[in-house]
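The complex appears here without one of its protein chains, the remainder shown in place.
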Amino acid sequence: MKRYSFSSIFTEAFRDNLGWEKAWAKSLPKKEYDVIIVGGGGHGLATAYYLAKNFKVMDIAVIEKGWIGGGNTGRNTTIIRSNYLQESSIGIYEKSRFLYETLSQDLNYNIMFSPRGVLMLCQTEHELRAMKRTSHANRINGVDTKMVTPEEVKEIVPIINIDGPRFPILGALWQPRGGTARHDAVAWAYARKCSDYGIDIIEQCEVIGVKKKREKIVGVETTKGHIKAKKVCFVAAGHSSVLADLAGFRLPIESVALQALVSEPIKPIIDCVVMANTVHGYLSQSDKGELVIGGGADGYNNYSQRGSFLHIEETVRALVETFPVISRLRQLRQWGGIVDMTGDRSPIISKTPVDGLYINCGWGTGGFKAIPGSGWATAEMIYNEKPGKLASPFSIDRFLEGRLIDESAAAAVAH
Amino acid sequence: MIQRVPNKMDKITDDTFVDVYLIGSIRSLNIRVDQRDKKSLNIIKKNIAIELPSVQKTSERKGLTLCWISNDEYLLLNEKKENDKLFNEFKKQMNLTTGVAENTTDLRVWFLVKGGRALDILRKGVPLDLSKSKISKGSFFRTRLGEIQINILIKSSNEILVSVLRSHRDYMVDWFEVCTMRGTEINFDL
Amino acid sequence: MLYIFCPTCQRDCDETELSCGGQAHLIRRDHASSDKDFYKYLYERKNDKGIIFERWRHVYGCGKWFHTARCTITNQVFGSYSAKEVQPPKSILATIRRYRVDFKGWGK
Partner (left out) sequence: MSSRLPQEGSRINREKTVDFRFNGKNLKGFDGDTVASALLANNELLVARSFKYHRPRGIFSEGEEEPNALMGIGEGPYFEPNIRATEAKIKQNMNVESQNHWPSLRFDFLSINNLFSRFFAAGFYYKTFMWPRAAWKYLFEPMIRRASGLGNAPRDYDEAHYEHIYHHTDVLIIGGGLAGITAAKALSDRGLSIMLCEKDCVMGGRYLEDCESGNRERYKKLHKSSMEILKNSKDISVKLNTTVTGIFDHGFALAYEENQHSDTATKKALWKIRAKIIILCTGAIERPLVFPDNDLPGIMLAASVRDYLQKYGVLLGDQLVLTTNNDYAYKTVIELKRRGIDVPVVLDTRTSSDDPIIEEIESLGVRILFGKCIGKVEGKRKVDAVGICSVNGQGTIEELIPCNAIAVSGGWTPNVNLWSHCGGKLLWDGESGFYKPDPENTPIGKEGETNMLVLGAAAGIFGDYDIQDQVPRKINQLASRLKIKSKRYIETNIFSKEPEKKGIPTYVIPHGASKEKHKKMYIDFQNDVKLSDLQLAAQEGFENIEHAKRYTTLGMATDQGKTSNINGIHVLSQILGKPIDRIGHTTFRPPYKPIPLGLIAGQYAKKLFKPIRKTPIDKWNSRKNAMWEPVADWRRAYAYPRGNESLEETLSREVLSVRKNVGLLDASTLGKILVKGPDAGQFLDLIYTNMMSTLKDGKCRYGLMCNEAGFVFDDGVVARLNEQSFLCHTTSGGADRVFSWLEEWLQTEWHHLKVFIVNLTEQYSQIAVAGPKARELLQSFKSVDLSAEKLPFMHFIETYIDDIWVRVYRISFSGELSYELAVNSNQAEELWNKLIKVGKKYKVQPYGTEALHILRAEKGFIVVGDETDGTVTPHDLGMDWIVSKKKKDFIGKKAFSLPYLNSSLRKQLVGILTLDKNKVLPDGCHAVEDGKAIGHITSTYFSPTLKRAIALGLIENGRSRKGSTLEFESSNKESIFAKIVEPNFYDPEGTKQDG
């Protein structure tokens, strides 16, 4: 693989960039693999990458029904943070955030991780107390966050209206090392590195059946033929239930459309990520200058990647109230992603009723931030055939035992 | 149908294309009754002598208006003082059965929206089809306006009674003020 | 923006008037059930990509619950029916079959 460096860019610039290779090889499926990852989004590619890097498992195929990064990896608001309340959540999200810090260098691909800070507003007394609890939990678990005053909020985000008549800003939880990254680039960077490791990335290849022998996985049936495998892992976000159905079990998951939008690009007005949970909206500004806005998910099951205008309206209304100057900026584009919501809104990284079949899903509205950590933990589980420390709290069994990981305690909607 | 001379003091809008009056409370009972519960139905028939209204309609008699909310829920409005005795007696009788007749007079506030543009105003917040062809005198709708629940009683195409929870009164007054600002009439160009 | 027929009000309702209650026809499991059955009742969902049976409440209107059959890919609604039904009425299933010849049945 040709390395990206100053010198390679310089050389290429003077020969019409003719020397750049394909970012990842376009592969056809082999007959058999040690591991098949179903789903070529960030989580799937990261799982393959850490299997190869951390455990030297190289005989892997990542199969994707559409195009790499075409699911929620390419349809989110790119927020990265780890300011969670529960210890198990902090564990995996902080691992993830930590990996993001050096991901550009590790993968030799600028994924533009931008630790510009994440500000979580508190707009009621109750939310303020809950957020304080989170900040204590963060500190004890080694996550660098702090509570800031309304005045400090105003300093960090000058365009904010801290004296809103309905929900004045009472304070905020500030995670200076949270931020954003370029979402597509995360998928491309992992794909490029996977390809470099010899992992086959097979696009336009949909799984249409699961082959089992005595409740043990032996392979998958795809639109590109039958592929045998010793181990298979489903990493398919909103489509997890469809795959589980093929494998003969059900999941504690519902797929709903989550909407996001961007504004037309403008010169910088906001330098960090702001999340307002009471009024349901979050906002950041991309390097291109677009405001990237997200909010609530639709209340009904949906696979159509388009959703209702209702939540766009509620989110924008809340943000216009919080940042009055944005009212004359224009909505450029809206889109929906199909997100997989579990019963407790926390993810699933787990073995399944089928031996040799693993699953990583349920990231709901907040999967992007977890990509590296989730890939890391899932790879570990596949290799050891049992979840490690990061993954074990997230097994499906927890619902059976009543061991829920409920983040809503922090009054925060999960993003 | 409800008659009430709007009190000038309560007029919310000023010099615009519709008049909105804050009426305040109207004596009302929320009635809940199972359609199979003949005993309770009989009490309605006997005591207030009003036919049960059909879906999204009202029926009325002598200043009493019975509004359909659901197949087991009605709202009885009493606009005439002389009905008070009847009203109270009905409440008492009804509560001896398995049905419910509960005083909800204080629960809501009522507004009267008057003028040729009355329906237009509500179209700024109500997701129902309020085109004149779809609305008839005596219709009663429960739906939402912005983020709040609202009851709409059509007296005629240019006289509409609406009610909201009493706690939403100020919000509703503000809403009417904003939505009846001059220059915001709903117009077509051809 | 869905527009769903409320069988009580006998009219179509804007999505903003409704709230969705998820999968219909779940059987409640009480304390006498096994943990596994209880888990299935409380958390496990069909979540089909295709036709689903789901619960809605006309929360801003009559307040009544009802059920619908809806396709989660096209959002086509095949009809609304009473929330008291323990399984979809035949007429709804017939409508579905008219549009989807390969429909396997509601319990599948």
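Note that the chains take the letters A, B and C in the order they are written out, and that residue 1 is the start of every chain.
The rule is simple: contacts are C-beta pairs under 8 Å (C-beta built on N, C-alpha and C of every residue); 3 or more make two chains touch, one makes a residue touch a chain.
Values in this document were obtained by computation on a predicted structure and should not be read as measured data.
Of the chains on view, those touched by the hidden chain across the whole complex are A, B, C. Of the listed positions A:70, A:150 or A:388, the one in contact with the omitted chain in the full complex is A:70.
When the missing chain is restored to the complex, the residue among A:157, A:172, A:205 or A:326 that touches it is A:326. The chain not shown here is touched by just one of A:4, A:55 or A:249, and that residue is A:4. Taking the complete complex into account, residues 4, 6, 8-10, 13-14, 16-18, 20-26, 67-68, 70, 74, 87, 101-102, 104-105, 108-116, 123-126, 128-137, 139-141, 159, 164-167, 182, 184-185, 188-189, 203, 263-269, 279, 285, 287-289, 304, 306, 308-309, 312-313, 316-317, 319-321, 324-335, 398, 400-404, 406, 408-409 of subunit A touch the chain not shown.
Interface residues of subunit B facing the missing partner chain: 25, 30, 32, 34, 72, 95, 98-100, 102-108, 123-131, 133-134, 146-148, 165-171, 174-175, 178-179, 181, 183-184, 186, 188-190.
Taking the whole complex into account, subunit C touches the unshown chain at residues 1-4, 12, 14, 21, 28-31, 33, 35, 38, 42, 55, 57, 59, 63-65, 74-78, 83-84, 99.
In this text, only the chains that are shown with their structure count from here on.
Per-chain Cα centroids separate subunit B from subunit C by 32 Å.
Each of the following residues of subunit C touches two or more other chains: 16. Of all the residues in subunit C, the ones that touch subunit A in their complex are 1-2, 15-16, 19-20, 22-23, 35-36, 39-40, 42-49, 52, 54, 70, 72-75.
Taken together, the subunit C residues at the contact with subunit B in this complex read 8-11, 14, 16-17, 60-64. Against subunit C, the residues of subunit B that register as touching in their complex are 55-56, 69-71, 73, 127-128, 141-144, 149.
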